[in-house]
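Got a structure here, written out as structure tokens. Questions coming.
Note that one protein chain of the assembly has been removed; the remaining protein chains are unaltered in position.
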Amino acid sequence: MSITGISDAVTAALHQAINGLDARQQAISSNIANLETPNYLAKEVDFESSLRAALEDGDPSKATVSVSQSLAATRLNGNNVNIDFELLASSENVMRQKLAVQALNAKYQLLRTAIGNT
Amino acid sequence: MSAIFGILDVAKSGMGVYKTWLNAVADNIANIDDVTDTSTPAFQERFVQVQAVEDGTGFGHGAAVVGAEFGDPNGRVTYDPNHPLADANGLVRRPDVDLTDQMVYLQLAQRGYQANVQAFERARDAYESILTIGK
Partner (left out) sequence: MALPPIMPISPISIGSAGGVGNAVQSGNATASAGTSATGGQSFASTLADQLDKVSAAQANADQLALQAATGDLQSIQDYTIASTEAQLMTQLTVAIRNKAVEAFNEIMRMQV
């Protein structure tokens, strides 16, 4: 649970989300670097299912990030990275990252309001 | 080398790979009409060997050029008796390079390079956003 006295389940969950999205950004970038690498299979990251389960159990900090290989069809050189998919995923991922950061900042701001006006 | 902003490295490695490929293809195209006599090897098509780079996380760490391959030194032996380099049988060597293939590679390499530039910019946006936490 919280190490400091400040974090709660929501800030912990948002922290896990930001970690997961960061891992996904790395996987997407790796896929884009390997667009034409022979026999390379696109990497996919999932943290949402683990985070949902951890939230139901009451401890979001137990969420983990997992990575798997895409089962999409491969081209002649054994590579299955889809450039359009990865570029779109990259943009969407940045948006989600910004949303999570904004949510985290909003939590901190609420605390500041309460603290600053004691 | 940036371990802390590692995704920037991933994108940079991608840019490097496609830049190298682009140069190899440009080289092939530049030498496509390179005629040699039959006692000399023909210009050999340049191939770039690329491998994925992994780090401990399993999320991938980009790609790297691990070597180069060269095409057939025999090239295509063609009958061209009027060519100054033609041998006794009127034969010369031309590179075994197909222009259509090279144009396709050129487009793939350019697209790949641009995609990695975009990946770099997205990663930078994500890091900048993370740096605003608590501001």
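Letters A and B mark the chains in the order given here, with residues in each chain numbered from 1 onward.
Please note the rule applied: contacts are C-beta pairs under 8 Å (C-beta built on N, C-alpha and C of every residue); 3 or more make two chains touch, one makes a residue touch a chain.
No experiment lies behind these values; they were computed from the predicted model shown.
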Left-out chain, listing which of the shown chains it touches: A
On chain A, residues whose C-beta touches the chain left out of the figure: 9-10, 13-14, 16-17, 48, 51-52, 55, 60, 96, 99-100, 102-103, 106-107, 109-110, 113-114, 117
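Definition applied: only the chains that are shown with their structure count from here on.
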Inter-chain centre distance, chain A versus chain B - centres from mean C-alpha coordinates, in Å: 32
Touching residues on chain A, where the partner in the complex is chain B: 18, 21-23, 25-38, 40, 43, 45, 67, 83, 86-87, 90-91, 93-94, 97-98, 101, 104-105, 108
Touch list for chain B against partner chain A, complex: 6-7, 10-11, 13-14, 17, 21, 50-52, 57-63, 108, 111-112, 115-116, 118-119, 122-123, 125-126, 129-130, 132-135
